[in-house]
Structure formats: C-alpha cells, structure tokens
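Just passing along the structure, written as structure tokens.
Other chains dropped; remaining ones untouched in position.
Chains here go by letter, A and B, matching the order in which they are written, and residues are numbered from 1 within each.
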Amino acid sequence: MFHALLVTFLLLTLTEPAHAGQRQDIFRQAKAATALIVAVNDADHSISIGSGFFVDASGLLVTNAHVIEESTRLYVYIRGQEIYSAPEVVAIDPDLDLAALHVRDTWADSLALEADDPPEGTEVIAVGYPRITDILQLGFVLHATTVPAMVSGLVQGQSRTKGQVAAFLQTTGLLNSGNSGGPLVRIDSGEVSAMVVNTVPYL
Amino acid sequence: MFHALLVTFLLLTLTEPAHAGQRQDIFRQAKAATALIVAVNDADHSISIGSGFFVDASGLLVTNAHVIEESTRLYVYIRGQEIYSAPEVVAIDPDLDLAALHVRDTWADSLALEADDPPEGTEVIAVGYPRITDILQLGFVLHATTVPAMVSGLVQGQSRTKGQVAAFLQTTGLLNSGNSGGPLVRIDSGEVSAMVVNTVPYL
C-alpha cells in the first residue's frame, strides 16, 4: 500500500548556479529538460522505457544504467516533439546504476544539480514518463509528467551490482518504472536532488 | 504504479467572483458544494456512482455525462444528509463528457469557476466520493473526501465520442471512479480549475 521511491545521489559535480525563478518556470523547465528514453533490444524483441534529464547545454543526458544497458537501439524523445536516434553512450556504471548519453545538436533545457543533500521535508517533483504507453493509448500527446513527493530522509542501502554501502534518498509518491532515470527536482529551487532508481511496489 | 488524473476544462462562464477565505473555509465549502450522484439503471440493474458540484445558488449541479447518461433514476446526496430524487437534466454533452442537473429547493453551497488556466505546480484538492461504498461499509457516515494533488500541466487529448482535439489538465493523486464529475479546487482561492473526467489506472 506504500510507495517508497529510493533514489541515488548524483555524484556529478555541480557546474551550474542555482536556478532562481517562479514555481511555474521551475515546473516548465523541469519538464522541458526531461527526455523519454526508449531502449530497444532486437535480440529478445523487448523494449525498456525510462526517463533521463539534461545536465548541460551540450546535450549531456543522464539516466539509469538499467534503462539502457540491454539495448541494441536507443531513441530519445525531447519535449514530445523531437526524436534523436543513436545517442552516444558516454559512460555507464552498472553498480551505481548511472549512465550518461550525449545527444548532439539539440536545444534542450538542462537542470542544475544540488550541491548538498536536501533536508527532510523538502518538497520535490519526480519528472518523467510514468505509464506513458497507457497515456498515449488514451489519445493524449506525448508529454512529461510531474509527480509531487516529499523527502523522507537519507537511507543507507546497497549499490546495485557490488552490494557496497551507498546512500539513497527516500521519498513517497505515485511513481512507476517509467520514472526510472528521471530527476527529483526541488520545487523551491529547481535543482536536481537525486535520480529515480528504484521503487518499493505499492501492493 | 502511477495515477494521472486527466480533467476537462469547464467551458462554463465565470459568473462569480473569486472566493477569498481561509484554507479551512475553502475545504469546508468545497465539500459542502460537492454532491454524491447515484445513477440507477433499472434495465440492467446497474448503479453508477460519481460526484458533482453546484455552480450557482439556484441549484445548478454539474457532473460528467458518463456518470448519468445510462440511468433511469437519479439521486443526489447533499452534505451527506439530504437526498434529492429526480433532478432535472438541464443539458448533457457526451462528447465533452459534461452534464448539468437542476436540483430544486436546495441550499447547497456553490463554487466559483476559475477564469484562467492554473499554472503548473498549483496545489489543488479533488473533492468527491471515492470508494464511498467501502467507507460506508466500514461504519462511517456519508461524507465528501478531499484528495490533495498538484497540477502537472495542460495536455492535448481527444474528446470522448468525436475524438476531436481537446485540452485537459493533468494532475496526480489517489483518485478513483467515484471522483468522476467532482471538482478540482485550488487550495489558495477555492475556485474550480477543472472537473475530474478520467484516470490512468495505478497499476
């Protein structure tokens, strides 16, 4: 009956200043900077769907390793309009469940990363493409969704493949697997606190 | 794992001034102005349960067309106390999924409609009667429930029967079919931003 989103800390360096702006601007920019990632595996004819977000103006897009690591073809959908195929995989870390892609010749917005850990009670939105196939089948255009959540706290867990001690941020919200790789964005600053990596199923 | 509430814009004219007041007053008025609608179909012995809300002091009650269109008998429960049978169906638009009923001789509160679209991030409550049969079976008196949500944004979708381009407001919250026809009320102003019309199932 409960949904705990457990998200890894981003280990990337904070390279952009804190984004100041209105709440509406923060929501709009968070959606504009969050891409849908479709990873096709031609060997077993499966598709993995996740989210990712741009962290600089050059087109560097970060997501979960588990979203893309089994794929033979990758597609990135930006703002629900532009499609980029075959982005370059710049880096992949299966243990931390992090991957970085480079999407060339795009004008996507990007998000700044928070330097510190967000305190308990921080209001955030998980931005991404949860249940996107159902939403499209209902006749809606492709779009990013914001799901509100609140930071419960830091929790010690285990890294994905090596089982090493790792810090996670816990929050609770109506997320699903399509949120994987998407950002958790502070509503007050627009900065990214974490990346969605795992959920405890609701039932 | 995700619950997207997709609500149509109300196309009715804004006829009442913005409601100013305390947060508690806004919640109380929103609940007092939201009725339970029970639509009985005597032909197939089925019951459709939904919500509706009063938009003026004369007893004009709006809801979804899909809540009432198959019914042979209609009952309206106000404030959990008063029951009105056989309200007049003033108008029904299956394509926009809107219907208007007239409940005579009532003193229900009414809600003002918002003139503009609510910006992304607006905090709202969905008011209605979700899971009302379960709640009554647990021994609770009949009452309206408020469910918090946050506006994700405007999304282009399709109208219900003709498939024409239509604007929807998306939000995320723990809604169920009993919320259909109920209002999405801004917490800051008490005005109605939209009517609940459809949901993407959680699982």
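In this text, contacts are C-beta pairs under 8 Å (C-beta built on N, C-alpha and C of every residue); 3 or more make two chains touch, one makes a residue touch a chain.
Quantities reported herein were computed from a predicted structural model and do not represent experimental measurements.
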item	value
Complete-assembly copy number [criterion: all chains share one sequence; 2 shown]	3
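Here is the rule we go by: only the chains that are shown with their structure count from here on.
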item	value
Separation of mean Cα positions, chain B and chain A [Å, integer]	33
Contact set on chain A toward chain B in their complex	3, 23-24, 26-28, 31, 125, 130-131, 134-135, 138-141, 143, 145-148, 173-179, 187, 199, 201-203
Chain A-touching residues of chain B, taken from the complex the two chains share	1-4, 6, 119-121, 149-150, 152-153, 155-158, 163, 168, 170, 172-174, 198, 200-203
